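The complex appears here minus one protein chain, its other protein chains still in place.
Take a look at subunit A:
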Amino acid sequence: MQYLFILFADQNAWGRMSSVEQERGVAAYRAYTEALKEAGVWVGSNRLQNTNTATTVRLVDGKSQVLDGPYADSKEQLAGYYLIEAPDLDAALSWAARCPTASHGTVEVRPVWPVPGATSDVASATATAA
């Protein structure tokens, strides 16, 4: 089963850190990613730019409305994600607890809800093309 770890953290904390602390922070995530890969559970991951770079789009009365800023303003912001493969929620939670975000922010663990018939992203893309 795949699980998405949605990482929430206070993005302003980054700017308050010394360069040594920042380096150490990045290294902790790198080591965590390495451990996930070595265990064969890593599917994908990335970090996101600050929410002040966010733009939201939606259609209102058939016209697209583009707004500056994130969808939701919160104390902790969506900062990145990990997508992992785990046999069950317990295994996923034990990986989530090791994520550096868990000690300075919040990790939301959500099971992926696979679309029936679509065995993978590639398969569904091919189906759409056909």
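Assume a contact is a pair of C-beta atoms (placed from the backbone, for glycine too) under 8 Å apart; a residue touches a chain by one contact, two chains touch by 3 or more; residues count from 1.
One rule holds in what follows: contacts and distances are computed from a predicted model.
Only one of "Iron ABC transporter permease", "DNA-directed RNA polymerase sigma-70 factor", "Quinol:cytochrome C oxidoreductase" or "Ribose transport system ATP-binding protein" fits the UniProt record of the hidden chain, and that name is "DNA-directed RNA polymerase sigma-70 factor".
When the omitted chain is restored, the residue from A:L4, A:A28, A:V43 or A:L83 that touches it is A:A28. In the full complex, subunit A touches the omitted chain through residues 24, 27-28, 30-36, 38-39, 89-90, 93-94, 97-98, 100, 102-104.
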